[in-house]
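Complex shown without one protein chain; remaining protein chains in place.
And then subunit A:
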Amino acid sequence: MSLLADALEHLVRGIVDHPDDVRVNLVTTRRGRTLEVHVHPDDLGKVIGRGGRTATALRTVMAGIGGRGVRVDVVDTDR
């Protein structure tokens, strides 16, 4: 199952300025499985993209690979 997290981590690392700061955790709750994406605060905009376009692309690819039940959350660590 960490296969999904590894794949997502790779996809995100390729598109940011600080690849070493990318972490993806698979979290299982009663509501289902979520892949939490942590990136350097300066890279948040890149991972989300204009109008959320890049985040949507990441979700679409993960849904294709992992089936439907997996959510992708980009975690805002800058709060």
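The criterion applied here is as follows: a residue touches a chain if its C-beta (ideal position, glycine included) is under 8 Å from a C-beta of that chain, and two chains touch if they have at least 3 such contacts; residues count from 1.
Throughout what follows, contacts and distances are computed from a predicted model.
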{"item": "Protein name as given in UniProt for the chain not displayed, \"3-isopropylmalate dehydratase small subunit\", \"Cobalt transport protein CbiM\", \"Protein jag\" or \"Acyl-CoA dehydrogenase\"", "value": "\"Protein jag\""}
{"item": "Residue ranges of subunit A at the interface with the undisplayed chain", "value": "3, 6-7, 10-11, 14-17, 42, 45-46, 49-50, 53-54, 56-58, 60-61, 63-65"}
